[in-house]
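Here the complex is missing one protein chain, while the rest keep their positions.
Up next, subunit A:
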């Protein structure tokens, strides 16, 4: 069943990582597996690796996203998209549990969300005046999410250059984590007054958008092949559990998407 194929996939992926000599979950693991072919013009070695990875995926029978690229609506700049993809991968990394944010297409999920209602806060109260509130009062920034993401991505690079003298996407995993932690803990500099944006607001959105992109219905372009659900044993859209609800043992059910499944 679903579970068995999943284990096989995990096994072969781990194998592959070993043979390429790349530490699981580092920057390279992330970008290689994410199908960011052609983005790293400055890094030919990794491009070659990416090619290798595609072959590997072929052998696995399309188990993860490979060159999955549904196109972009919001992130027109390749570098910006690469930066946010790397950050999302650190939140939810590829590892021996299975694919990470990039392989699951979570950055494409975010891309589409930022282009729409979510990015424009259309169903949220955005009238002024704006003040920096107490933490218990929730989000109080005048920025809509798409603006906050743009600013946050800029500041990831600013912090990266200050601390490690390079852009965020070129750092190693541990360095990226250090920077993300600075955002999470409110230490990073957003370059604007706190009433406009706090680093922890950006981090909170980055984290939640990553989890959403990993586990939302594939309709939203993340959770590629429902691999996010498979790791978690979540069966997605099932019409009913009335037949199984009173069974005492754990029941594995092959996941179904909301649309286009074989119900």
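To be clear about the criterion, a residue touches a chain if its C-beta (ideal position, glycine included) is under 8 Å from a C-beta of that chain, and two chains touch if they have at least 3 such contacts; residues count from 1.
Heads up, the rule we're going with is that contacts and distances are computed from a predicted model.
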Chain not present in the shown complex, as UniProt names it (candidates "Neutral metalloproteinase", "Methionine ABC transporter ATP-binding protein", "Ferredoxin" or "GMC family oxidoreductase"): "GMC family oxidoreductase"
Among A:78, A:212 or A:254, residue touching the chain not depicted: A:212
Contact footprint on subunit A, counting only the chain that is left out: 24-25, 90-93, 95, 97, 117-118, 121-127, 129, 131, 133-140, 177, 180, 184, 207, 210-212, 215-217, 219-220, 228-229, 231-242, 244-248, 250-251, 258-259
